Every structure is written in C-alpha cells, then in structure tokens.
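For this depiction, one protein chain was excluded, whereas all remaining protein chains were kept in their positions.
For reference, chains read A and B in written order, and residue numbers begin at 1 within each chain.
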Amino acid sequence: MAAPSIARAQGSKLLRFVPQANLSSMDAVAGTQYVVRNAALMVWDTLYGIDASLTPKPQMCEGHEVDAAFKTWTFKLRAGLKFHDGETVTTRDVIPSLERWMVRDTMGQQIKLRLDALEALDDRTFRIRLNKPFPKMLFALGKNNAPVALIMPERIARTDPFKLISEYVGSGPMKFNTKEWVPGAKAVFERFDGYSVRNEPGEWLAGGKRIHFDRIEWSIMDPATAAAALQNGEIDWWETPLPDLIPVLKKNPNIRVDIADPFGNIGSLRMNHLQPPFNDPRIRRAVMMAVDQSDYMQAVAGDDTSTWKTLPSFFTPGTPFYTEDGGELLKGKRDYAAAKKLLAEAGYNGEKVVLVVATDVAITKAEGDVTADTLRKIGMNVDYVATDWGTVGARRAKKDPPNQGGWNIFHTWHAGADCVNPAPYTALDAGGDKAWFGWPKSDAVQAGIAKWYDAPDAAAEKAAMAEINRASFENVTYVPTGFFLMYQAWRSSVTGVVKAPFPVFWNVQKA
Amino acid sequence: MSTTTLTPDGLTAAPDLADILPPRKARGKIMMFIYRYPTIAAGGAMLSIILAIAIFAPLLWTVDPTALAPAKRTRFPSEQYWFGTDMLGRDVYSRVLYGARISLIVGFSVATLASVLGMLVGVCSGFIRWLDAIIMRVIDGMMSIPGILLAIALMALTRASVQTVVIAITVAEVPRVSRLVRGVVLSLREQPYVEAAIASGTRVPKIIFKHILPNTMAPIIVQATFICASAMLTEATLSFIGAGTPPTIPSWGNIMAEGRALWQVKPYIVFFPAIFLSVTVLAVNLLGDGLRDALDPRLAKKV
Partner (left out) sequence: MFAYILRRIMATIPVMAVVALFVFSLLYIAPGDPAAIIAGDQATPADVERIRASLGLDRPFLIRFGDWLWHVLNGDLGTSIFTNLPVTHMIAQRVQPTFSLMVLTLTIALSLAIPMGVLAAWKHGTWIDRVVMIFAVLGFSLPVFVVGYLLAYTFALQLDMFPVQGYTPFEDGFGKWLGNLVLPAVALAGVYMALIARITRATMLEVLNQDYVRTARAKGVGQRAILFVHALKNAAVPIVTIVGIGFASLIGGAVVTESVFAIPGLGRLVVDAILRRDYPVIQGVVLMFSFVYVIVNLLVDLLYTVFDPRIRY
C-alpha cells in the first residue's frame, strides 16, 4: 500500500491539465464555448494567429498580398502543411473551411457581406475578392475567440455549419485521441509529429507552436478535487482555480499561481430578447437597474478587491478605446423601487422567468444565484433551472418559448481580450436572428458597429465605440455583471506557462 | 434457514443498544423507561430536539436562510455568524436549521407514504391469489433496481421539488414494505383463529381490519423508522449529486453540495450540515433499533 509515491512519478512527457469545464464536443466553429475552443486550438491550425499584442501574424500562411483599397486579398499557404491523417493541406480544404466559418462568425459575416469571390488559384494560393474594403481581414482570420477560422480537411469542412463536426482531424500541433475520450472525465491529445513548426518564437497563436509533451491529458474534476490533486502533484496545471482557494495554493512552495489573462473577463447576464417578458426593453432596463455588480463580483471573484471591479461599460477596461458612455444605469446605489416601477409600467405581471444556471461551473453558478436573488428583490417570478454547462450550451441555442425547451436568462463571461473592440466581440452584435444567443436586435448598435468597421482613424474608432456602448446600454444587449481577473495555477516543475485568454500549451515544459 | 432477524432489506439486523449503553440506576418512571429502553430514549430524545429545531427554526435567532450578502461571504463561525457564512454570504446557521425541515419532511413523508402504500399492496398481494403472482413479479423487478438509481431515474423525469424527491424515494421503498406485509399476512392466514374466522364466513375486510392489520403494525413501524433514516440519507445524497431538492432550497444535501468546493479552506460549510444529518439519521436508527426490540420480542430475543 506504499505505492502511491511511485504512482505519482509520471514520465516527463505527459502534461496533466484540468480544464475549466467538461469537453463535450470539439467544434469551435459551430460552438463558442471556451473549453471547446481551447481544445480545438491544439488540434486545428489557423491561417493567421494573433500574438500577445493582438497583432495577427502569418501562421499556416506564408504571407499575403493586398491591394491599396483592402479589397483583394491573395494568400499563399506554407509548403509542407499536413493534416493528422497525412494528407497535404491545400486550398481545396481552406475554402470550404472559411465558407463554413463565415456563416457562424460575426467577422466572417462581415466578410461574407462584402464578398465577391473566394477562389483557389492553385493548391497553395487562394484569393478573397471583396466589393467593400475590409482592413481587419487578418485579425478575422487569426483571432482567438470562437468561432475561430480553423482549417479542416474538406470532408469535415463540408459539414452543415449548424451541425457539429464528428471527425476531429486537423493540422494543429496535437492530435485528438478519439478512442481515449471519455466525455465528462477525460480527453487526450497526442503530439502530431508531422506538424510543421514555424521558426519564430511562439506567442499566443502566432509563431512556433512547439509541443514538449507526448501526451496532454485533460481530466475533468470538481474544484475541490482539483485543488487537492494540484497540491498533491497529481495534476500539473489547473486552468481556473477558485478564487477562495488561491491563498492555500499560494502558500504551497510547489505551486505557482498567477493571473491567467491580464485582459480579464466580463461577466454576462444574458436575456432572451425574442421571448416575453424580456422582449420588452423596459423590462430589460429594469433588470439592469437592479443589478448590483459588486454583489456579482464578490460572489464570482471573492473578497480580494484587486481582482475585480464594477464595469459600467461593455468593453474591456484599461484598453485604448475603453468607454463608459451611457453606462449610468449600472453606476451608483441600486434603486429597487424604481426598477419595480418600471416593471409595472411595462406591464410585467408575474410571468415566469426561466433562469438556466450551469451549477457545475463556479462562476455561472454564482452569477445565477445572485441573479435569482436580484430578480426576486424586484418582484419577478423566477424559475431556477439547475443544469450543467454543456446543457446550457445546447439550450441557449433554442429560440423556442421557455416552457418548450427555451430559456429567458443564462449567464456566462467573455474574455476581456474578446471585448476590446467590436470585431472579435460576438456577444455585442445586435443583428437580431443572426446575433449571438439571446438574439438582441438594435439598429443603433449595428449602425455603430458598421461605423467602427469603416472608421478611418483612431478618433473615429473611439467615437464609434462610445456610440456602440450607449446604444448597447439603451438596448440592454446584455447586462455586464462586472470585470474580474481569473487565476491559473500550476506545479512549479512546469515552466513556460504564459498569460493569455486561453491556455497556451505550446512551449510549455515540465522538469 | 435460521435467519429470523432478516427482513428483505436486511437493515433491521441491529445491535442491542442495551449492550452499548451502560445500565443506570433507575429513578422514577422516566428513569425506569430509560433503563428499560435506553435506545428508544436516546434516539427519541435526539430526534425530539431536531424536530423542535425544525419547527421553531424562525424563533431560534435565525435570519432568512436564502438572503444573499456577497459582501459578507465566507466568514468563519463567530459571535455574529454562529456557523459562519457561505460563498454567497448566506448564514449557515440559519440554513442548517431550516434544512432540518427538509430532511424531516422527506424522512417522515417517505416513511408514511411507503408504509401506507406498502401495506395496501402487501395486503392485496396476501389476499388476492391471482394478483399476488403479478405483484410479486413487479416487486422483484423493482427491488432489483438499486434504490438510489431508481430515485435518480425518476428525478430525471421531472422538475426537481421536495414533492418529487419524496415520490421518487417512496417508489423505491414501497416494494420492501409490500414484501414485509405480504409475508406477515401469509403467515397470519395460516393461524388457526384466522382460518376459523374465514371458515365461519367473516367477510375479508373485517378479517383484514380485525386480525391482519393490527398484527402488521409492529413490523411496519419498525420498518418505517429505518425507511425514514434511509430516506434522509438518500435525499442528502440526491441533493449532493445535484439530482435532489432544487438548489434554491436550503437542504442539508444542498448546503454540503455547495460548500464542498471549499471544504479545504472553509470546512465549516460542509461540517455543520454533515453533523446534523449524521446525528438525525443516527437518532432515527437508534429509535428503530429500540422499537424493534420493544415491539417485536421474537426479533429481540437474540440471546
């Protein structure tokens, strides 16, 4: 029975990682869950990739040419790119991949709106011809937030954009081991020896993605178990340690703790704009009036006030174009009486509000509990549906009435890196049916976003963002519940862990 | 087989607590009772205290057990927060006290419902020959599904609420009671006085009420207490794995489920409900052991 010390001594070629949530699917084009995106970024590669300054750098592409009007883009793939099944990556794979992505992604949709042709010139060269300028093309192709413009083999890329892919072959640095995948418990990635690494130093999605492990194992476990396992050296890296456990982890000399991503996160209370009662903007405003962000942030991020702040904005604080224009509704003391009055004016009459809460993710559970309490304070009839994050992911896509499998409110959070401007900011879009779950519709918001895309200079961009912020508050596209930093924790034997909006596995090593 | 101590669930094979508790000098009637039935006295006293706590929870210096106060979260037990506060700033003391209500409601409701239904099915089965075969097949089948899985499966069908939890656990318990009652009925039917009553043309309902039911009461009461204890544990377990009482209701299982993420740093969130649950279940089990010894001398006569 004295074996465990041996049991814990694993080969150095294995990295044991605990992700933020269960990995139940692998499609980061059709789905936008962070955990899925994080896994997919290992398995699939992108044409371009952003670095830590959010600048897109060539990744699968060797380079590109673009005309002065930013209308005709010609790209050339690097030689020697291979999929995990040994096939060479060609433009025949790239084009359907981009086509599928353009249907789902908000930036992709912008490209599609302007698109005249997406054509292959030869096996390694393809061209995008637009009828309107699109200067943010490279960012769109290289951004890290889902839907990511992942390049898949043609047969997989032909999958209906609204259906999940069922084969997981990519050209990324890691292969997904389908055989060992135990949904709800374990996911295994193996190094792809045929990966052609770029020579530049790796940074986020840019440069050389060098994998120093034969296997990366994701184990899904609850936070209490993960904390104990990390302290005991049974796992190497925990993506989202609970804030309350940070002091204990910090005390342990074998554990390193750091902010996961300096861009932080924006909490989100998302209402369904299609279904009553939240199809009425006054009722959405009433909810926003009652939201006390410091309550949310304490429940989510804990007592350490250096890790969170209130956020009367839809954008990431500390970034150049940050604006609080129009954010008055979230500032100052909460006025429940006024919120109640507004509800009454809007004719709210005790209709049930279906609040779907993912109780298996600490952040969404905390947000959900605070929202239930908040809504009750203003006299709303809350139906608290406890479920898991995977189900929330599926259920939020349903437009049906709440009593037929739909929903009224769910919670999530957005990586601050995705909220610096409208381009990667899926949740900000208010294009109605085509918008992200909740399907907010506001012409003013859309007009602001269009202005931003066409903005010739920084001043115009800033003005457009202020306009978007105002319109988004007016429309209550969603309710930001505050800004918070998350931690990550790893064993001190692991080196090379970087701050990023997603776990960067390349260039990480273990002693 | 000489296993008279076995009922179908095997749970009634209990220790004589008379053996555990040292004998005391008897003084007065109460002391006499305690002396003769120390197990009943101990279990009963503990259960009474829990019951009083549950009933008078609002008067026992509690606050609203569901009121959030994130600004005052995860406070250690203190003069102000006797059992501390949880991760949303709710008062654990108040939650634990109100939680007693859920456990007791579930325990008592399941015990009562399962006994009544089990008695009904058991008597029908014992008296109606053609029905007996069918009922016994169904009971055998139901009893082959481990109780907690049966409850989980039933909970999956509906929206969680205290009622659905009660129903789900009851369904899992009814077959045991039915089988117990049927056994008693069948053995009673063989008794000369019952046979005589049947021969003399006494109507079946009368036989049931006059001869059968009174004789099933003792084993059923004993069985009911064990069902009560196991129902409380099952409710806590279901809630703990997220398939029980809705998380908005403070039940002991829910408090522990929410607190478990922090068990390493804030153990009191799990600790207090765990103590209360264990003590309550222990009290009911002791009561059951004692009642069995007192009510069923045949079972109690174990050397």
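Note that contacts are C-beta pairs under 8 Å (C-beta built on N, C-alpha and C of every residue); 3 or more make two chains touch, one makes a residue touch a chain.
All of these numbers come straight from a predicted model, not from anything done at the bench.
J.: Among B:A45, B:L149 or B:V204, single out the residue that touches the unshown chain.
T.: B:L149
J.: Which listed residue (A:T55, A:T225, A:T319 or A:Q509) would be found touching the missing chain in the intact complex?
T.: Of all options in A:T55, A:T225, A:T319 or A:Q509, contact with the hidden chain holds for A:T225.
J.: Where does chain A touch the missing chain, residue by residue?
T.: Within chain A, the residues touching the omitted chain are 1, 3-4, 6-8, 22, 24-25, 162-164, 166, 182-186, 219-222, 224-226, 228-229, 231-232, 234, 359-360, 386-388, 390-391, 394, 397-399, 405.
J.: Please output the residues of chain B touching the missing chain, sorted low to high.
T.: Chain B touches the chain not shown through residues 1-3, 5-6, 8-11, 13-17, 19-20, 137-138, 140-142, 144-150, 152-153, 155-157, 229, 233-234, 236-237, 240-243, 256, 260, 263-264, 267, 270, 274, 277-279, 281-282, 285-286, 289, 302-303.
The working rule: only the chains that are shown with their structure count from here on.
J.: On a C-alpha centroid basis, what's the spacing between chain A and chain B, in Å?
T.: Centre separation, chain A to chain B: 47 Å.
J.: Please give the residue numbers of chain B that touch chain A in the complex, ascending.
T.: 66-68, 70-71, 73-74, 87-89, 159-160, 242, 246-248, 260-266
J.: Which part of chain A faces chain B closely enough to touch in the complex?
T.: These residues of chain A touch chain B: 222-224, 227-228, 242, 244-245, 247-248, 294-299, 302-303, 357, 359-360, 362, 366, 369-370, 372-373, 384-386.
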